Structures are given as C-alpha cells and as structure tokens.
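Contents: one structure, followed by commentary.
All protein chains but one are shown at their positions in the complex.
Take a look at subunit A:
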C-alpha cells in the first residue's frame, strides 16, 4: 500500500515538476541569455538543508545548475541517520528530495568529503557560489569527569547506532541494566527513551537496524529518567514526543509531583504550545496516581545538572551520576538554572547524554564561530566571504524540526539568487562546475557516487528489508555501499 501511495504521488509530482520546469527553463533562458555562462552553484552536504536549498535554487532560475556534494555514499543526512525509525511519516520528505536529485539541472555526488577530498577554496574556484549545508556532526560534551566510562554514550552516537550510521556500527551498547539516565530533555532525548522502551514487535517492522534490534532484545532497561537542568515550563521537547511516551504500552510515567508545584497556576499565561505541553505533563501525574499496571517506567527529573559520573567498584563502568540541584532565577523561557549547592546521586547502568549536537569547522578558509559553533552569517551569507553561503544546522545551530530547516534553506536560496541578480555574484565569468571538481577527484583517487548509484543501494536495502518484513535493512558499511553502487 505504502509503495502504491508513494508511486502515485511521485509520478504525479514528477509530471507536474517537469511541466513547470520546462516552461520556466524556456522563459528563464530568454531572460538570462545575456549572461556569459549559466550560473553554477554547489552545495556541501546532502541533508534536508542541502536538498531544500537546491530545490529553491532550481525553481528560482531556469538556467541554474546545482551540484550536491555529500560525504557518505548515501543521501538525506539526519532524515536517514537521525529521525527515529518509528517516525516513517517524517521521512516522506525523501520523496521530494529524490525529485530534486533527479532534476535535469541537479547532480548528486556522494562519497566526496569536502575539506578532505576537495577544499572549499577549490569549490569556490569551480562555482559561482558555494552553499555550506553540512549539518552538525559533533556533539556538546557534558564537561564532567567520567565521560569515558563504559556505558556512557552521546545521544548522537546512540541514535547513529540504531539508525545504521556507518561510523557507529561498532557501538554495541550493553543494555544489561535496569535504569538508564538520559541527560537532556529535547526531542532527541525522548527518541532515545522511546526506542529503549518500545515493544520489539513494533520496532521490528521499522527500518531500525537488525543489529540494534538484537541488542534491544537482550535489553534489561525498564526505567528511564530524563534529566534537565531547568523546570517543567522550560522543557525543550515538543508535545508530540511526550504524547508518544505516554502512549507506550505497559509503560507508566514516573514523575515527581513536587516538581509541578505552582505549575498549574502558571498555565493561564502561557502561549498555546507551551500550555498544552504543560497540561499534558500535569495529566500524567493524575493518571499515574491511579496506579496503572506497567512493567516499564519513564519520567522527567527537573532542576538537575551533571556534576560527575560515578564509576562502579572496578572503576570501569558507569554506576550512577551525581547531579547538582538547581533553582530557577527569573521565569518563563528565559529562566536560568542556578546551583543551590546541594547534590543528588542517581543510580544507572546506562547514561546517554543528549545535550545537543554541534557543528564543526570544515576548512580553515571558512569562518567559524567557536562559541556558537555555527558558520557566522547574515541570512545565509557567510560573513566576509563573497560567494559563500550556508543553510540548515550549520547556519542556525542544531535546533528545530525539518520544517525549520526548510524555511531557512529557502531563505538562503532567495538571498543567493538576489545576489546573482543584483551584483555581488559575478555571472559573467565562466565556471566549469563539477567538470573541474571531478577531474580533481580523479587525480586524488576519489570516485563519486551518483544518485542513480545510490538508487542501487536503496533497492538492495529495500530488498533485504522485505525478507525481514521491514521497509528496509540499511547497509552499515561504507565499503559495502560502494560495492553495491558500482556493480
């Protein structure tokens, strides 16, 4: 059924897109024929930001050529490697990205790492403009002792592991403990908690890797505490994710009623989203006072910051975490957590730190703000660097849903097109585009993976998934991906 639907929509949109593009190309060629060469833009990173920026550029100018360079042989960034396996609807955006990649003026070049295989300077020479959309591949560290103990993971790695990110395939977390602590209260924290407590019968019908499924089968984790430094009114997750936790079968919310003192009174002044989220949390207190039967527990713990991780008797594995007890200064979204001087220890055999992703510098020639961990920019124009733009998490920081990334990518594309039309970008010079870069890559022994080659990997993954009753079984190894792509 799903395939029929996808096919229906794809064919429909494809027909429309080609109709639209033909009409636009013709008029655009007439409009821009006074320029020397057609504008060539390249995008660094094949995640949502890259694809949405490309989509808007291709649409805005019928004479523009757009190449997307991606480090991995497979496209779609965090839609493939971040979005939880039980959120297949979110991944529908892949259908639109696929149409963009298949557009006649768009090329996808996977397996090319910018900053390593090719420098940004070289891209700037070959293209009229370069858009950095390389996401946030690092993670913020807790900055406390014990981070290297066994049983301590960053959410980034943990998510990468269950989603088949090649670099995380060896993670194999030991889930042989009853209590897990997740540090951070954003949606990623809730994704991790939900995956740990979801029934296997449900997960095995998703695209979670078989390897992760096996580990989860052996999991003893029954209780998850999700710890945040501020209070219920500052929690970073969104309501959909909290509702999903509440709806987990045989699972009960384990909140501390004391944490919610005075919260009901504050409700009336809150904006609707915050109000509904808070009401939902308050409701879990009531339901669970009723003493419903459950084998699993999950709960938020508020006003706590990590002080140190506590090792077990051998000093090798994590056995708990010491938390500073905070109080709030100020109120509302801006309230600050201030330590009271008290501490509290929580026992746990698994600790997942979900306090944020972080972008990394890509190339010495590209400005980077080490404090905010983004490429400094004004509406997507990289500061003091003509011809360089950015979009997505590297532009804005690692927050927001795909729709947020879409909007800011459209903004960057609009600005870029404006710069082409009003001067800053000189289109009178001829640029060789991907021709020049593929020649460089050849001399360096790097072979790009095209979009149709990715489609071979895709078909193989879907085929492997079918055998297991899953939408796909991801290939975990880059070498194997390349082998499938090139045979």
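Just so we're on the same page, contacts are C-beta pairs under 8 Å (C-beta built on N, C-alpha and C of every residue); 3 or more make two chains touch, one makes a residue touch a chain; residues count from 1.
Just so it is clear, contacts and distances are computed from a predicted model.
According to its UniProt record, the chain left out of view corresponds to "Adrenodoxin, mitochondrial" among "Putative inactive tRNA-specific adenosine deaminase-like protein 3", "Adrenodoxin, mitochondrial", "Vacuolar fusion protein MON1 homolog" or "Terpenoid cyclases/Protein prenyltransferase".
Contact with the undisplayed chain is limited, among A:72, A:165 or A:188, to A:188. Residue A:239 is the one among A:239, A:263 or A:360 that touches the chain missing from this view. Contact residues of subunit A toward the unshown chain are 1-2, 4-5, 8-9, 12-13, 16, 19-20, 52, 56, 86-90, 92-93, 95-96, 136, 184, 186-188, 198-199, 201-202, 236-240, 243-244, 247-249, 272-273, 276-277, 354-357, 379, 396, 398-404, 406-408, 410-411.
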